[in-house]
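Excluded from the complex is one protein chain; the other protein chains are retained at their positions.
On to chain A.
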Amino acid sequence: MSLSLSILLTIALAPLVGSILAGLFGKVIGRAGAHTATILGVAIACGLSFYVLYQLVWGGAQNFNQDVYTWFEIGRFHASVGFMVDRLTAMMMVVVTFVSLLVHLYTIGYMADDPGYQRFFSYISLFTFSMLMLVMSNNFMQLFFGWEAVGLVSYLLIGFWYKRPTAIFANLKAFLVNRVGDFGFLLGISAILYFLGTLDYQTAFNHAPELVGKTLQITQNHAWDAATVIGVLLFIGAMGKSAQVPLHVWLPDSMEGPTPISALIHAATMVTAGIFMVARMSPLFELTDAALSFILVIGSTTALFTGLIGIVQNDIKRVIAYSTLSQLGYMTVALGVSAYNGAVFHLMTHAFFKALLFLGAGSVIIGMHHEQDMRYMGGLRKYMPVTWITMWIGSLALAGTPFFAGFYSKDAIIEAVGESHRWGAGYAYFCVLAGVFVTSLYSFRLLYMTFHGKERFTVAHGHGHAHAAHAKHDQPHDEDHADTHKEDAHHTPGVLEHAPHESPWVVTVPLVLLAIPSIAIGFLTVGPMLFGDWFGKAIHVNEANNVLGELAHEFHGALAMGLHGFTAAPFWLAFAGFAVATYVYLFNPSVADKAKSALKPVYEVLNHKYWIDELYFAVFAKGGVKLGEGLSKVGDAAIIDGAIVNGSASLVQRIAGGARRLQSGFLFHYAFAMILGLILLLGGYWLIGQ
């Protein structure tokens, strides 16, 4: 049994067809038509993705690698569109389409009243297509296509509510910061073509060992190692897409987009593209310790320092956004110690529990009638029990509680870092351990502030309001919000028009369906995926770097690993975070304020996110405009047009003016000139004659 091209084409194109139907013919097919078409498309893709995974794992199917059509062919260079499907790809396909399908379903409830309903479905299906093209690609050109295409959709979705000034600022920022990453990425691809002469993955991997010893001449007497240049440049692309420090600034702002896409794009799938890419390119990265050390340091910095910011956020979505940054940092750290399996494994578990947390936050936001500030929440557990329980499951998984999905993946990463001897591993080990405490602290803080403790909101019209009367308000109406700000005139913070309520089934069912893998997926798959040879040749690790292989000797099943987890340092760090959060946010809320004033400088630094946004805005945005204005005034206006163009025009005018004076119209002037000329001419002949 082998995979057929038609199945893979169907997987990729079904969401695209749905997207086109909803996007171009949204008016004709209506709301129901739009969500039916797109959900059908994604459901087909999801079903077939599971089928492909099944065939590869249990059906004995061979890996698939085939071009679909030639994109260009020039001399020995060619680029094509094609698919490479192995277990790594298949796992990504399943994660992408499964989360996407649930998000599509959820959107029916979340966006029910939005005028841009069809447009939204069209975008998320287009995203699914783009992401599938990215993960299924068998070459760098198509990878870059998918890479930028998901960026485009992200741009469109962050700015979905285009009337909001903050949304259209955030989407431009996201696109441009990503372009900085893509700048490096494109140069990395160019370097691969230069050194390996191909854009095809398999050919590049086959020839990768030839990179050893090759260098790139940077200046006359300075050369860099070829593999390191390629590794660092490709990883710069990953830093943009996977929001690693210092290109992380766009991700928190991307929360301006509707919550379903925060879950799908900015947590579960698109932002993990960088992680996937590095894992996919493992044969290249394994050649360069320097680039991997670079990855390790960047990843561990991201893991700890963005997590710290999460502690001081009050917007429920922003807490989760910083948590995403921090978890992406963990994945990057895993890549940095050559634990590619660990990174991809954490990518998968994270996709489930983080999508769950975001969708849960969306459910809270609906229930709270568009309040996102946790300071005006509290005690919601009795109003929305399903959301409450599933959010707890997601947070326990995130915090790394033994037996939950996140435990297996995160614990493995931490152990792998501890095992690694790569330059930077010591720093990374500190960061990832400290990060465990931080993760746990902000996770439980979020739960307590949202679901527990006293209600910090009041209901203006009383609880007895007939449900039918405010049914319309159950649904998001962010569109109206766009006109004014969140804290507008008719919305006093902490005053709700109606009591909070549980969300409709289209919202809660996806929560439950995500809660199941958040609990169980790690337990079920840790053995083969992390310590077995599940990925086969898809991921290549040099024997000397194989930290997971070392750890595999100590692995005696998921149960033993879970039990052992209770005695290990990460668990107790997480427990400490839990304890602090419980004391501060559940039992003694005044401590939080005291701590805030006692640690004011620290709080300020975190609250201002280390002033990185301000710095970038001043240097790159304002500085760029200033530079442009300066160049425009000096270069184009003053020098080229002023001095040269108009200058030569006025020079011509002056010469012409002089010449005009000669033509005075007086006969004696002309006569004089004639005589003078005659003398000169004759004189000249005479001189020549001599």
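A few notes on this one:
Methods note: contacts are C-beta pairs under 8 Å (C-beta built on N, C-alpha and C of every residue); 3 or more make two chains touch, one makes a residue touch a chain; residues count from 1.
Basically, contacts and distances are computed from a predicted model.
Hidden from the displayed complex is a chain whose UniProt protein name, among "NADH-quinone oxidoreductase subunit M", "Peptide/nickel transport system ATP-binding protein", "ABC transporter permease" or "Circularly permuted ATP-grasp superfamily protein", is "NADH-quinone oxidoreductase subunit M". If you put the hidden chain back, the residue from A:64, A:83, A:98 or A:144 that touches it is A:144. Among A:210, A:533 or A:641, only A:641 touches the chain that is left out of the view. Set against the missing chain, the residues A:7, A:29 or A:168 yield one that touches it, A:168. Listed here are the chain A residues that touch the chain not shown: 69-77, 141, 144-145, 147-149, 152, 155-156, 159, 162-163, 165, 168-169, 172, 175-176, 179-180, 182-183, 186-187, 189-191, 193-194, 216, 218, 482-483, 624-625, 627-629, 631-632, 635-636, 639-641, 644-645, 649.
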